[in-house]
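What you see is the complex with one protein chain gone and the rest in place.
Chain IDs A, B and C follow the sequence of writing; residue 1 opens each chain.
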Amino acid sequence: MKILYFAWLKTKLQISEEDISWSQEVADIDGLVRWMRARGPVFDEIFSDLDVIRIAVNQEYVTGNLSLTEGDEIAFFPPVTGG
Amino acid sequence: MKILYFAWLKTKLQISEEDISWSQEVADIDGLVRWMRARGPVFDEIFSDLDVIRIAVNQEYVTGNLSLTEGDEIAFFPPVTGG
Amino acid sequence: MIRVQRDIFNIGDEINALTEARTDIGAVVSFTGLVRDFNEGTSVTGLTLEHYPGMTERELKKIEAEACRRWNLQDCCIIHRYGDMVPGDPIVLVITASPHRQDAFDAASFLMDWLKTKAPFWKQESDETGQSDWVKERQSDLDAARRWTPKT
Partner (left out) sequence: MIRVQRDIFNIGDEINALTEARTDIGAVVSFTGLVRDFNEGTSVTGLTLEHYPGMTERELKKIEAEACRRWNLQDCCIIHRYGDMVPGDPIVLVITASPHRQDAFDAASFLMDWLKTKAPFWKQESDETGQSDWVKERQSDLDAARRWTPKT
C-alpha cells in the first residue's frame, strides 16, 4: 500500500511517500492509525489527534473506518487551505 | 425649462427635447403633467398612466410632486432596462 | 471608477488596471453582461442601448458609492456601453476588489441589481424580421434589487 503525507505532516515526519505491506494489522484505517502511532513519538503525537488530520483512500475522502487492500493509496494531510 | 423624453416616450411623441417657459400653470410636476395631457391625444394617453413613467428633475429621480423653476431639466422616461 | 462609452471594452485589461502594482487585494470579482441571441422566447439579432447622458453618470456614481459604503472594497469599476450591439457583445462590466471574497461577491451582485433598476438605460431589441421593440422592465430585476433594501 502506498502512504502519502502532505503539508505539515510531511514536514514533521520528513516523509512524503512510503510503501508498506498489507497485513492483518493494517487491514483497515483504524488498524493503520494504531500501527502509525506505535512507530515512535513523532508518529504517536501526530496520529493521536485525528480531528486535525484528513484521510483519503484512493484519492477519495474517508470519514470513519474503511477496509484496506494491497495496492490502496492512503493519504494523510491537514485540513485544506487552498483557494 | 428643458424637457427630455427617452425610449418609447420619445418614439411615440417624436420629440427628444424641447424648451418650455415656466409659468404658474407648470409651477410643479403635477401642473406640468396636466399641461402635457392637454396638448393632444398622444400626450394625453402617455401621461394618463404615471405608473409606467419615471420622472427626473435635474437628473435626480422624483416621486410625488415637486416645485419647478425656470432652468430646471425635467425628464420623462419608462422604467429602466439596462445592465 | 465609472465609465459610459460606445466602444467595446476588454475585460482582462480592466481587471489588470485594477489589480496591477497592488499587493493588498485578496479577491477580485467581475461580472460581464452580454447580448444574448434569445430573450423571453424571441430571437434577437441586434440591440440598441439608449441612455440619459449626465444622469447615467450620476446614478452610476451613486451606486458605486453605496457599494463602497456597504462593503470593504479596495476598488470598484462600472463600465456600461450604449449604442448598437450584436449578440455576443459585452454590454456591461462590473469589477470589485476586496481583501475578502464575500465582500467582492456581494458588492458585485448588488451593483448589478441596483444598476439594472436605477441607471437610466433603455434596451431596444431587433429580431430577424427587422422589427424592434423596447425591452420591458422585469419583475425578477425589481425583486433582485429589493433584496438590498434594508428592512425597516
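Please note the rule applied: a residue touches a chain if its C-beta (ideal position, glycine included) is under 8 Å from a C-beta of that chain, and two chains touch if they have at least 3 such contacts.
Just so it is clear, the model here is predicted, and its values are computed rather than measured.
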TODO: Taking the complete complex into account, tell me which visible chains touch the one left out.
DONE: A, C
TODO: Consider the whole complex, including the chain that is not shown, and state which of C:2, C:77, C:108 or C:135 touches that chain.
DONE: C:108
TODO: Could you please point out the subunit C residues that touch the chain left off the display?
DONE: 10-13, 15-16, 19, 21-38, 86-88, 99, 101-102, 104-105, 108-109, 112, 144
TODO: Name every residue on subunit A in touch with the hidden partner chain.
DONE: 4, 6-8, 11, 56, 59-61, 75, 77-83
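Simple rule for what comes next: only the chains that are shown with their structure count from here on.
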TODO: Quick one: report the Å distance separating subunit A from subunit B, using the average Cα coordinate of each chain.
DONE: 74
- [ ] Can you check how far apart subunit B and subunit C are, centre to centre, with Cα atoms defining each centre and the answer in Å?
- [x] 27
